[in-house]
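The complex appears here minus one protein chain, its other protein chains still in place.
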Amino acid sequence: MTAGSDIGVGLVGYKFMGKAHSNAYRQVARFFDIEPVPKMAAICGRDEAAVREAADVLGWESCETDYRSLIEREDIELVDIASSGDTHHEFALAALEAGKHVLCEKPLANTLSEAREMAEAARKAETVAMVCHNYRRVPAVQLAKKLIEDGRLGEIRHWRAAYLQDWLLDPEAPLSWRLRKETGGAGPLADLGSHLIDLAHFLVGPIIEVVGTAETFVKERPLESGDGVGDVTVNDAAAFLARFECGAIGTFEVSPLVAGRKAKESFEINGSNGSLVFDLERMNELQVHFVDEEPEMSGFRTVLVTEPEHPYMKGWWPPGHIIGYEHTFVHTIKDLLDGIKTGKSPQPTFEDGYRCQAVIDAVERSVESREWTTPAVVYETKADRSGGGMGSEAAKGCM
Amino acid sequence: MTAGSDIGVGLVGYKFMGKAHSNAYRQVARFFDIEPVPKMAAICGRDEAAVREAADVLGWESCETDYRSLIEREDIELVDIASSGDTHHEFALAALEAGKHVLCEKPLANTLSEAREMAEAARKAETVAMVCHNYRRVPAVQLAKKLIEDGRLGEIRHWRAAYLQDWLLDPEAPLSWRLRKETGGAGPLADLGSHLIDLAHFLVGPIIEVVGTAETFVKERPLESGDGVGDVTVNDAAAFLARFECGAIGTFEVSPLVAGRKAKESFEINGSNGSLVFDLERMNELQVHFVDEEPEMSGFRTVLVTEPEHPYMKGWWPPGHIIGYEHTFVHTIKDLLDGIKTGKSPQPTFEDGYRCQAVIDAVERSVESREWTTPAVVYETKADRSGGGMGSEAAKGCM
Amino acid sequence: MTAGSDIGVGLVGYKFMGKAHSNAYRQVARFFDIEPVPKMAAICGRDEAAVREAADVLGWESCETDYRSLIEREDIELVDIASSGDTHHEFALAALEAGKHVLCEKPLANTLSEAREMAEAARKAETVAMVCHNYRRVPAVQLAKKLIEDGRLGEIRHWRAAYLQDWLLDPEAPLSWRLRKETGGAGPLADLGSHLIDLAHFLVGPIIEVVGTAETFVKERPLESGDGVGDVTVNDAAAFLARFECGAIGTFEVSPLVAGRKAKESFEINGSNGSLVFDLERMNELQVHFVDEEPEMSGFRTVLVTEPEHPYMKGWWPPGHIIGYEHTFVHTIKDLLDGIKTGKSPQPTFEDGYRCQAVIDAVERSVESREWTTPAVVYETKADRSGGGMGSEAAKGCM
Partner (left out) sequence: MTAGSDIGVGLVGYKFMGKAHSNAYRQVARFFDIEPVPKMAAICGRDEAAVREAADVLGWESCETDYRSLIEREDIELVDIASSGDTHHEFALAALEAGKHVLCEKPLANTLSEAREMAEAARKAETVAMVCHNYRRVPAVQLAKKLIEDGRLGEIRHWRAAYLQDWLLDPEAPLSWRLRKETGGAGPLADLGSHLIDLAHFLVGPIIEVVGTAETFVKERPLESGDGVGDVTVNDAAAFLARFECGAIGTFEVSPLVAGRKAKESFEINGSNGSLVFDLERMNELQVHFVDEEPEMSGFRTVLVTEPEHPYMKGWWPPGHIIGYEHTFVHTIKDLLDGIKTGKSPQPTFEDGYRCQAVIDAVERSVESREWTTPAVVYETKADRSGGGMGSEAAKGCM
């Protein structure tokens, strides 16, 4: 943690995600040997009193109330956008334009065209740009990735995933901005679905076709003002089928109206040689099965992903001593900083973010058209190919 | 078990299902107080030596090698059809024609038009006709039904179900009749899918629209003769979305190529007031959650469905002493005999069997057309309505 | 099932165990290729009307009201004692004396001296004598045995087991004979504890020392007559530590006053090379872990013990289709009949039953003396050694 290798960070947003990102900046150098070390220069929000208090509580040296001032600051090299989805486009373009590195919360944008512009800007920029899909950095998910890449599952055939919560089950839960089309974009399909789609892209590869259905089960809710009710204008639940480029079939479902489920983000992957099961509510575990096990002793194994051999776990505690939700952000920031050091944007890049958005967009169109729909794809260049990773494999056409 | 209340039974088929049904006839009066008591008059199969041995091992008094002879016998009042799907239509029509009660294995038929004729014949018959969807008679499933009927789950919104097995995962597994279109009908979609669809109809109500996708992952397999390979002409895996009449959204998936899954028939149902989860591999358990639990102590409860208060369980063992797969057939036969006593066909009736077939058919058409597809429906008469049950609720048009 | 190989069976007892044993005799030849085939000649009980009805319901050809008459019958070669524990000694001695094969329910006797006489009688007899500890014949338990015998667990170090139920939790549950010292012997320590001790002997080997504690939590209960209350004169819960001959340490616990536990018979075994976990409420599963697994993929595997390769399972259903409680009796009878065929008493023999009783006795003495206590042991002869099995290993001194 020598001063010579610091990097000034500016964070936009100070609520749920602001708190999670701040924690990651505070913690990363305490548990991992990284360089550069983040210097928590400034946090930015519109409400001056609130942002000042947040700076104090969350550990930022100063605060700003205008994102432009933040971006202009010379002591800030990395801009972290943890504000609401409708601001990502404007903030990210400005930050990239100013030559800053950018980390942007998911989903990348509220519309596909916004996402496209952001991916293009990132492509042209000479700085690092990354989307914060923190669940890629759950050690169990990284273990899953490794097993798949090593061919341990063989040819992937099935993906089934759901993200279920209950926080909107109560019809008296107020009409938040997330439930209005103009601010909440695709609603839970974007909010929860983007997590699942990003994981599917990460683990199984590009989705090439979808067909979906959706519903607004609770059609009106009390206004947040407490004065009367208003219409819910997004779908509050959705399900879709997907075909992957690799030939696999996928099912996806998102709903924040599921009684008893809190953060039930789960997936199962079946290949010709094995299967994997993950559940965020037990995020330190991965269920693993391989076909080549002794027949009499074959079954799903519960791997407690807390060994020093497991991704990221050497930085934490002895085996069996589990980690929690916020650690996934610490891992994300670690990889981001490694990327800044090497000058290469870590996955998910803005292009990956765009691809994720393209699937959300395709599902939305499919719900309306009632047809199988192809996600818009990205123009593939030679540079892409050399960039490696999922991004280039997925690319097939014109962005 | 006085002779006066006996009913002569003739069983067609002596393999897997023949063994399961025979066990049920042998066992039902040992554990339940029923009337009439089944008299295991004759078992029927084409291979005389094999059927003779089966009669001996399975406990039948005599055997027949022609189903017509079986049906003609005056000492036989109940004909149980546990032979392959392509024989159901012919055998059932003949048995009903001859004035016999009929129990027919699922799926009701190999084609929708066959199923339609069978449902019509059953409607006209004065005898009892029932489809053997044994999983309706898992005590945990009956408990689920009771909770839903009592309104404990509120408005049902989500159904997610999968039936996953691994018995066709090995590409060297031979090309059985089940994998050829002409004999196997819709393949796993019918074989496994009919179970899920029947449970969905039973628990959530009529499915009114589906869109599906399917795949043949293993395209050719060794011939059973051992001499060369042949093409698999059914889809070996399928997934579909469904909309229910009640407004719920459903996801369904079937695959016998899933590494590590043996008889993983599972479903989850979410309503506005609670949720249920079932898994056939742990069929003595039901996971239950209600919204109105104390907030601090809220969660999914694992109910061990082995109490005397639970459906059918009074007949078996003390609490905690679990039952197995074959017990579901004993329960089915118990309810069938109760139906014969009262003269009313127990559910699932042949009409229910037809409705199930109509969904399979709609999924098949959707896979081909790539469109949302409506299952063919059944003409509704006044008589239907008085018949009560799921059947009449589902009925909406012309059969 | 040719008549030439039949063996006439007479069963004493027609309640819970009578029902379970009857089922086993009815079922065994339907699912297993055995010889001789049991002929259900007679069932015996003191209440003539009740035993007559039981004969009808359970499938016995005739009935007797005096066990002596049953034993005298020439058509009966195998006497099965499923009556209450205080009758085992008298009935078994008489049956062995009369040259019959004997199956006796556990625990072998109500006192150690009774058990000793029974073991001696069995040793001298030329017939087969076996104790019905049905849980040895759970396929998952047999798999555990095989893994241990194959050395897969290495040196065994830990055994921890509990049998927990809730059927006596309600203080209004009446004062049954099981809760009176004179009829119920050691109470739950014998009733539940004998299961655990037999499994421990089977899987880990002889217990050489114990220290225990016990309690009567509910000190008086309503009389069964409904008229007033009476004292509970057995301990209704007990726990003890054990040292095994092989060097392992064991913990045991039994209680029928455990809220929420139904038939929670569970054990965990840890060796230098692996671990096993079993739970009767999920009796089709065995949790297995081996030390030599890949470090990154190491964990407890849930083996669904329903494959044809698994003990006994070839007789039943396809993989994943689970079996239940009563199947363990079918397996026991299968092995008993195999033993009769070969003329060798299957384990657990009466000597094994005696050893089990000796541990119960030692725990009872330890509870009173508050000292570590050694179970009485059995005189070892050359014949014993050739008999193989656990018996001879355990034998160390004078019976």
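A, B and C are the chain letters, set down in written order, and residue numbers restart from 1 in every chain.
Note that in this section contacts are C-beta pairs under 8 Å (C-beta built on N, C-alpha and C of every residue); 3 or more make two chains touch, one makes a residue touch a chain.
None of these values were measured; they are calculated from a predicted model.
Under the touch definition stated at the start, the shown chains contacted by the missing one in the entire complex are A, B, C. Among A:K264, A:K344 or A:R370, only A:K264 touches the chain that is left out of the view.
Of the options C:V211, C:A263, C:L286 or C:V303, the residue whose C-beta touches the omitted chain is C:V211. Although one chain is not shown, part of chain C still touches it, namely residues 153, 155, 157-158, 160, 162, 164, 169, 171, 211-215, 217, 237, 239-241, 243, 247, 249, 251, 253, 255, 257-261, 270-275, 289-291, 298-300, 370-372. Residue-level contact of chain A with the missing chain is found at 1, 16, 20, 22-23, 26-27, 29-30, 56-59, 165-167, 261-264, 280-284, 304, 306, 316-327.
Although one chain is hidden here, its contacts on chain B can still be listed: residues 143, 146-147, 288, 293, 295-304, 307, 309-310.
As a convention for this text, only the chains that are shown with their structure count from here on.
Each chain gets one centre point, the mean of its Cα atoms, and the points for chain B and chain C are 37 Å apart.
Rounded to a whole number, the gap between the C-alpha centres of chain A and chain B is 42 angstrom.
The residues of chain C that reach two or more other chains are 304, listed in rising order.
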